[in-house]
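The other protein chains are all here in position, but one chain of the complex has been omitted.
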Amino acid sequence: MTLELLVNNQIYTLEIKEFQHSVGSTGIVRIGDREYVVDYRQLDPLLYSLIIQGRSYQAFVYKAEGSYGVDLEGKTYSIQILDEAGKRLRVSRASTLPGQQVISAPMPGKVIKLLVKVGDPVEAGQGVVVVEAMKMENELRASIRGIVKEIKVSEGMAVNSGEPLVILE
Amino acid sequence: MTLELLVNNQIYTLEIKEFQHSVGSTGIVRIGDREYVVDYRQLDPLLYSLIIQGRSYQAFVYKAEGSYGVDLEGKTYSIQILDEAGKRLRVSRASTLPGQQVISAPMPGKVIKLLVKVGDPVEAGQGVVVVEAMKMENELRASIRGIVKEIKVSEGMAVNSGEPLVILE
Amino acid sequence: MFKKILIANRGEIALRIIRACRDLEITTVAIYSEADRGALHVRYADEAYCVGPPPAIQSYLNIEKILEIARAAKVEAIHPGYGFLSENATFARRCEEEGVVFIGPSSQAIQAMGNKTAARKIAIQEGVPVVPGTEDVIEDDRMAMRFAEEIGFPVVIKAAAGGGGKGMRIVRNSRDMESALRSARSEARSAFGDPSVYLEKYIEEPRHIEIQVLGDKYGKMLYLGERECSIQRRHQKLIEESPSVIVDPDLRQRMGKTAVRAALAAGYYNAGTLEFLVDKNKNFYFLEMNTRLQVEHPVTEMVTGIDLVKEQLRIAAGERLSYSQEEIQLHGAAMECRIYAEDPENHFMPSPGKILVLQPPLGPWIRVDSGTFQGDEISVYYDSMIAKLIVWGRDRREVLQRMSRALDEYKVLGIRTTIPFHKKVMKNPHFIAGNFHTHFIDSQFLDGSTGYPLEEEMDADELRDIALIAASLAYKNRKDSSPSTPSTNRNILNPWKWMGRQQALRRGF
Partner (left out) sequence: MFKKILIANRGEIALRIIRACRDLEITTVAIYSEADRGALHVRYADEAYCVGPPPAIQSYLNIEKILEIARAAKVEAIHPGYGFLSENATFARRCEEEGVVFIGPSSQAIQAMGNKTAARKIAIQEGVPVVPGTEDVIEDDRMAMRFAEEIGFPVVIKAAAGGGGKGMRIVRNSRDMESALRSARSEARSAFGDPSVYLEKYIEEPRHIEIQVLGDKYGKMLYLGERECSIQRRHQKLIEESPSVIVDPDLRQRMGKTAVRAALAAGYYNAGTLEFLVDKNKNFYFLEMNTRLQVEHPVTEMVTGIDLVKEQLRIAAGERLSYSQEEIQLHGAAMECRIYAEDPENHFMPSPGKILVLQPPLGPWIRVDSGTFQGDEISVYYDSMIAKLIVWGRDRREVLQRMSRALDEYKVLGIRTTIPFHKKVMKNPHFIAGNFHTHFIDSQFLDGSTGYPLEEEMDADELRDIALIAASLAYKNRKDSSPSTPSTNRNILNPWKWMGRQQALRRGF
C-alpha cells in the first residue's frame, strides 16, 4: 500500500508492507530512502503504541477537520492523507484568493472593538479587531501586510465561531 | 413505556414518561407507588448523570453477560431487563437442574489440588478444589450442602475460564 | 461543623471545595448554569440545582437566585470559591441578612480591604509600606517635580481614569518630567476623555510576591509563608511557587508580620492574601488584598501541609485555629502550573472545544486539581482555566525536574492548552536560576508575529516520520475494517469495532 501524506506543506510518500492484523502487528514502512520496522498496537480508538527499532512511542491519532491530528511526545502534527477525496479537498481549498486574508472569529464571542476601518493599511502582526470570549479580550491580528478591504461586523455584535469579521487584501 | 426489571431476584415494573431527547432530558419514572422526576444526561457511552429531586447521582451502566451492570455510589447492581429476549433468556437459564451446583473455574489457571472425591458429602462453604492463578492459590467452595456427583478435572490440569470442575448435587 | 453547604462556583475550585467537604462529611449542594448540566462539579456534589442560563450574570452571579436555592436546600453556609461572587460585599451582606454563613470574611472586611484605595489607606495607617505616590491627581507640575525628587526617580505617570497602559509614562529623570506629563495628559484625554494623571514610584522589574494569611473569628491571625507569582502573561498568573527564591527567613518574617498587622486592622478573618511588589533591593510594597481563597492556594498547602479549604470551613463554623505561628514550617518547595484552554502560539487565544483525550499525570508528589473530564466541552462562557498541576519536591531543583516530567505526561487533546508553553518555561535558564520578574514572560518569550512560539524539537525529522507512520496506520486500519463504507470520518474512532478486532488478535497468539 502506498500513500501520499501532506504535513507542514510537504508531501511524503509512504510504502506500507506486511502488516497482518488490523489492530496490531509488525511490518515495514518506507519513507523516501528511510526504512522502518514498525511493531504497533492500537490500544484505544485514538491510541497507538509503536515500537520502532527498539524505541517506544505513544501516538494519539484523531480526525480533525478533514485531516489527521497526531499527538506524539507532546508535539501535534496535522497530517492530510491524499487519497482521492483528500486531493479533491485540497483543490477546493485552494480557492481562497491568493494574497487575501479573512480574519474570522476563532470562537463564539462579542466584537468589542474594531481597530481599523476600510482602506486602512495594516502590517503583519497588527491588531485588527478585538473579540471577547472566555472572560478575555482577544486581539485578532493580520498575518499579512495589506489593506482592509471589507469589515463584516460592527462593535457590540455577537459572532459565531468561524464567522468572517474583516477581510484584508 | 413500561419495563419489567429483575434485580436481586425481585421483579420491578417501571413506567417511563415524557423524556424527549435520547441522551438527556427530564421525565417521570414510576416504580410501584414511588414517582421520580428524573433529569438525566448521558455524558459518555457508559456514564449517566441523574438529578432526582435535587440529589445528584453518577451511574455507570454497561452490558455484562446479558444484563446491565450499574455502578452507583460504589455499589454494583446487576439488572436484567425482561423484554421478550430477556424473558426467553430467563427461561433457558432455568434449565440448570434444581439443587445442583456446578463449580467452574473463575479464570484460566491450573488445578493444584482436589479436596474431595466423588461421593463425598460437602457442607456449604467447604473447599472443594484449589486453582492457581495470578500467583495465588484459590480455594473454590461449595455454596450448597450436598454430595460430589462428578469431578471433571485432575490435579495439574490447566483449565479455562468457565470450565466446569466439580458437580455437586 | 456545618452539616450542609452550598458551593456558589463551578470548575476546579468547586471540585476542590467538594473534596474538602467530603473529607469532613459535609453534604454539598452544587449550582449549575444550563451550560454546565454535565459538568464534573454537578456529578460530584450530593445535590445540584440549576441556577440559570449560561451567561454568568444570569447564573453564577445571580445573588438572589443563589440565595433562593440556599433556602430551598436548607444549607447552613455558602462557599463562594474564587472569582464570581467571592469578593462581592453585597453578596456577603445578603448572606448575613439571610442567616446563611458566608464562608469568607465579613462584608465589612471585604468592603474595607476589597477596595484598592481603602485598603491602601488602612495599610498606610498601619505603617505598611505602599508604593509611594501622589494618590491625588496632579494639578501643579512643580508639585509633581518636587514629589518625584522626594521619592526618587524613576517615577511613573498614570491616568486616573483608566488602565491598560494608556496615558502611562515612565520618567527616569527630572528633565523629561514636563514633556511626559504633557503627553500623558493628552493621551489620557483621548483614551478616557479625562486628562487627569497621578504619579507613582516606578518599581523596575518587580516581583509579585504575596503572603497567605489565615485568621479565625477570635483575633488569631497567622501567616503561611509567601507565594512567588511573577510569571504572568496579560497580567494573569501562569506559574506560582512557594517559597520564593528571593525571600529569606528574615524577609519572610517581616512581610508576614506586616501582612498580619494589615489584616487584623481590617477586622479580617478567613483565608486571605496580601499582594506585594518586591524590588531588586528586597523592599516590599503593599499592592492590594484578596479577601478570598486564591487560585494558587495549593502551593501553600503543599509546603505547609495545611488544607486551606478545610480551615476556611472550620473558621466559618466558628472554630479556633488549632496551631500557633511557630508550628507553621515550610517543608520543601511547591510549584503550580495553570492549565488554560489557550493557544500559546497564538497570543494565548482561548481555545474552547471538546476534550477528546484527557490523561492527567500520576505518581509521587503530583497533584492535579481539575474541573474537566475526557469528553467534556470547554465552553466559551467561562474562564479558560481548566486545571492546575501542582508539584512538590524537597527543593526547587527537584520541583523543576518533576514538573517537567508531569507536563510531559499530561495529555489534553482536542483543544490547545498552555502545557507546551509551561514545558518551555521549565527549560528556560533564567527561570531555572530564579532570575525573573513580572515582565519576564513577555521579555523572554513574546514574538511579535506568532505570539509565544514553542521550542523546536531536536529530532524533528525522525518524530515527523513516526507521526506519518501513525497517521497512515490509522488510515489503513480504517480502510481495512470498512471496505464498503467509504471514508466516514467516525469509523476510525469506533471503540467497539477495534475491541472485537483486538480480541481476534489476542486469539492469534
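Chains here go by letter, A, B and C, matching the order in which they are written, and residues are numbered from 1 within each.
Convention: a residue touches a chain if its C-beta (ideal position, glycine included) is under 8 Å from a C-beta of that chain, and two chains touch if they have at least 3 such contacts.
Fair warning: this is a prediction, and the values are worked out from it, not measured in the lab.
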item	value
Residue among C:Pro298, C:Gly353 or C:Pro420 that touches the chain left out of view	C:Pro298
Residue of B:Val61, B:Val102, B:Leu115 or B:Met157 in touch with the missing chain, whole complex considered	B:Val61
Contact residue for the chain not shown (choose from C:Ala45, C:Met113, C:Met335 or C:Ile366)	C:Ile366
Sites on chain B contacted by the missing partner chain, in the whole complex	1, 3, 5, 7-8, 12, 14, 16, 19, 21-25, 29, 31, 34, 36, 38, 40, 42, 44-48, 50, 52, 57, 59-63, 68-75, 77, 79, 81, 83, 85, 106-109, 124-125, 133-136, 138-139, 141, 143
Residues in chain C touching the chain absent from view	15-16, 19, 22-25, 34, 298, 301, 305-307, 331-332, 360, 362-370, 392, 394, 398, 401-402, 405, 408, 490, 493-496, 506, 509
Touching residues (missing chain, whole complex) on chain A	24, 39, 41, 43-44, 49, 51, 54-56, 58
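Just so we're on the same page, only the chains that are shown with their structure count from here on.
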item	value
Label of the chain whose CA centroid is most distant from the centroid of chain C	B
Distance from the mean Cα position of chain B to that of chain A, given in whole angstrom	48
Inter-chain centre distance, chain A versus chain C - centres from mean C-alpha coordinates, in Å	30
Contacts with two or more other chains, residues of chain C listed in rising order	495
